[in-house]
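Selected chains only, in their assembly positions.
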Amino acid sequence: MSVYEKLQALNIQLPAVAAPAAAYVMHAQMGNAVFISGHIAKKDGQVWVGQLGKNLETAQGKEAARLVAIDMLATLQDACGGDLSRVKRIVKLTSLVNSTPDFIEHHLVTNGASELIAEVFGECGKHARAAFGVAQIPLGACVEIEMIAELHA
Amino acid sequence: MSVYEKLQALNIQLPAVAAPAAAYVMHAQMGNAVFISGHIAKKDGQVWVGQLGKNLETAQGKEAARLVAIDMLATLQDACGGDLSRVKRIVKLTSLVNSTPDFIEHHLVTNGASELIAEVFGECGKHARAAFGVAQIPLGACVEIEMIAELHA
């Protein structure tokens, strides 16, 4: 199955590319590497505000991370000139979880993104990763994730 | 206008390259990619200590981020063997803002760096970015930023 067949099977429609919240761009390419800017969690078009360990459960954070991954795929598609089949590999995710000092399940939250990428890209979706808890995220979002992908030459 | 003409028009003199605070180097190259180490905010040669949301306003944080960018340009110039015209593109910034759990304007703080880079490099300065709040930064600095740049082959 192609990436688009997998997205269809998962009933996922990629949204419009998110606009940058400030003086940067959503993706930048260097050689075959694409750097996807940090994407903050949104739900129904609004910033998903909250903090793990305070007012959000791990399952909600995981759903937020899954939605971030879908938004990142839309940006990656834009970086590919509209065709995700140009992606050779998802190389790296860095996941920032807005969390209290006693919350320790950032890895489970981040799986929301990693598992979606594995479903969509299969072997090419196997990525390195770092996940950790941060004091706060722009606009109060509960999760922010950035990505590095490799395109075919 | 060249990068140096733009720096002159902005009345910016690049400082001496910062010394590493520990057992690392300020930049490392891999292929055409230059990785610039995290630079902490300094003012008048001293670490700019403070926390957004506690004892610093967004405008002060933005000024700190701008000063960090100037220090990073000095380091990047060193990585280029003294000639910033070798820079093909500023690829990525990662900005860590020392902030309380209720401060949510990390993206506006970080614009202090992004806007300066846009002024100096124009199209080549359009970069991907992530910005978020951290619990603390070495020596108590209010902002720390790292950068990836691409050099001409």
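Labels A and B are assigned to the chains in the order they are written; within every chain, residues are numbered from 1.
Simple rule for what comes next: a contact is a pair of C-beta atoms (placed from the backbone, for glycine too) under 8 Å apart; a residue touches a chain by one contact, two chains touch by 3 or more.
Model, not experiment: these values are computed from the prediction.
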Full complex, copies of the single sequence (shown: 2): 3
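Following the convention adopted for this analysis, only the chains that are shown with their structure count from here on.
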Chain A-chain B separation of Cα centroids, rounded to whole Å: 25
Chain B residues touching chain A - in the complex, by the definition given at the top: 31-33, 89, 91-93, 99-108, 110-111, 114-115, 118, 126-135, 148, 150
Residue numbers on chain A that touch chain B, as the complex places them: 20-28, 30-31, 35-38, 51, 94, 96, 134-140, 144, 146
